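What follows is a single structure, and I will ask about it in a moment.
Just one protein chain is left out here, and the rest sit where they should.
Right after this comes subunit A.
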Amino acid sequence: MEIVYVYARRRCDFGRPCNFSDRPAELHVDVLPDPALAADFVRRDPCDVAVQCAQEMSEHEVNTERFESEARGINHVEGGWPKDINPQEMEQTIRFRKKVEKDENYLNTVMQLGTLMEHCIKQNNAIDIYQEYFEDEEEMVDSRERPSAKTINVFRDPNEVKRTATSLSWHPDGSRKLAIAYSCLEFQRAAKNMSFDSYIWDIENPSCPEMTLKPASPLVCLEYNPKDSHILLGGSYNGQIGYWDTRKGSQPVETSAIEHGHRDPVYKAIWLQSKTGTDTFSASTDGQVLWWDIRKMSEPTERLVLDLGRKGNLDNALGAISLEFESTMPTKFMVGTEQGLVVSCNRKAKTPAEKIVCTYSGHHGPIYALQRNPFFPKNFLTVADWTARIWSEDIKESSIMWTKYHMSYLMDGCWSPVRPSVFFTVKMDGTLDVWDYLFKHNDPTLSLKVCDEGLFSLRVQDSGALLACGSQLGTATLLEVSPDLSTMQRNEKALATAMFERETKREKILEARQREMRVKERSRSEQSKEDEGRDTDAGDESAEQLLARAERDFFEIVGAELKKRELEAGQEQIGAEECLPLQVKDVCDEEDR
């Protein structure tokens, strides 16, 4: 007997593939067309169909990666010698040379080349093919092209945390380098990881700075020494002054001691003219102007407190924001203050009280830039609040010329070193204005939007064609101005002299008149005081009488005016009758009505 146990399992459970089988087709559903449904639909006629046959295009942006270039030198070493000859061995090389010289091919070649060469040499000696004809004639620069300026290079702050480029200084010879001081001037807004470094850039290489300067505190101002192009002076945010030598590295060679320095950021530091070339002075909003000798930075050599009361009281002192010094006038200098006054000082005064000579008022806000005109040292430019003003040294009451009030704050300005009537200003909305005062007074000759953020500083290179401006995010832009703004035009100096003299005279006359009026007022008030003294008994009555008199006068004047108007109307009527006889009747009718 067989015992059979049958157990069933599905095919897929023990891993076998499915076993498909065929089946004949079965009809499941058949939906026949129902013409009754057509009643629910309406035929659309006409149909609007848009058809376009055009090329399919897509928009795509591409920006190349920044091209980093580096200049390197190559050292030529002798090469090309056959393998068995050592170029250092004199004997071997001489032997090789002698062998070549005996070669017939060599002799033929040399003779051939020699004749060819001689021909050219003689040609050169016979006539100078590159002679410049008409060299002496001046180029007629009569181009009426519009003034323009174009950006040449942009130098960006390589750090992540962007700082403002607060000060720029061009290298004194050749101006191929630009030193930029970076700091954050907003009170306590500096980020904790903000770098303190300032950089020196080579203008041909915007990808990375040529040299870094590492101060103890961010630099607010930076100046190259005009006599020695390796030395830079920097004033920093914590009130210290330091000087760097580019040959000695990034650290300052010496810095001033904190106790003897300024107590506020050093806003401006300038080199002075001296035999040793080591004198400088600095100004800060703590109200002091300090003189330093860089050989001994531990203490300032001289101190001046900008107290207008001339008492040296630091509490009353005005904060200084800008300094001005012209090497042709070494004893005078000017300080621009936070309060809007320009203080002119004499360095060689005997007592500190006499140091402050006079002040010029007229601005409403801190004076960010102060510079004498390089051609007319008696006139200087100040840039503050929303205007730029030109002053003459003689007129202390007001500026002789000024721009209109702009929509945004003016942050820096300077004269063009080649044209006496051209100056540049930068504003907080990122525009650079070029003013040519001989051409137009009301508006800038050229207004360029350099960047979206505010521009903080500006410096023109000595050639007058290049200028650099620094912005709030640390971007310094190098611009080139068109030649008609950077070359002196004919008669420009004479015209500018005439213009400045004319404006100065006008202001002088106005000032004289003001003075006269004041004197008259004073004398009148003195007289009236005497009169009042006599009439003190009839004080009240005189007031009433005055009122009555005033009323009478008023009504008299009104009556006289009305009568005058009637007379005029009557005269017009008569006049109308004479000119237009046709219309006389109408007018008369109207009048009767």
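Just so we're on the same page, contacts are C-beta pairs under 8 Å (C-beta built on N, C-alpha and C of every residue); 3 or more make two chains touch, one makes a residue touch a chain; residues count from 1.
The criterion applied here is as follows: contacts and distances are computed from a predicted model.
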- Hey, which one's the missing chain according to UniProt: "Dynein light chain roadblock", "Mitotic spindle assembly checkpoint protein MAD2A", "Translation initiation factor eIF2B subunit gamma" or "glutathione transferase"? "Dynein light chain roadblock"
- Task: Looking beyond the chains shown, say which of A:V100, A:L314 or A:C358 touches the absent one.
- Result: A:V100
- Filtering A:C12, A:I121 or A:A548 for touch with the omitted chain leaves A:I121
- Among the options A:C12, A:V110 or A:A191, the absent chain makes contact with A:V110
- Item | Interface with the undisplayed chain - residues on subunit A | 76, 78-81, 96-97, 100-101, 105-107, 109-118, 120-122, 124-125, 128, 130-131
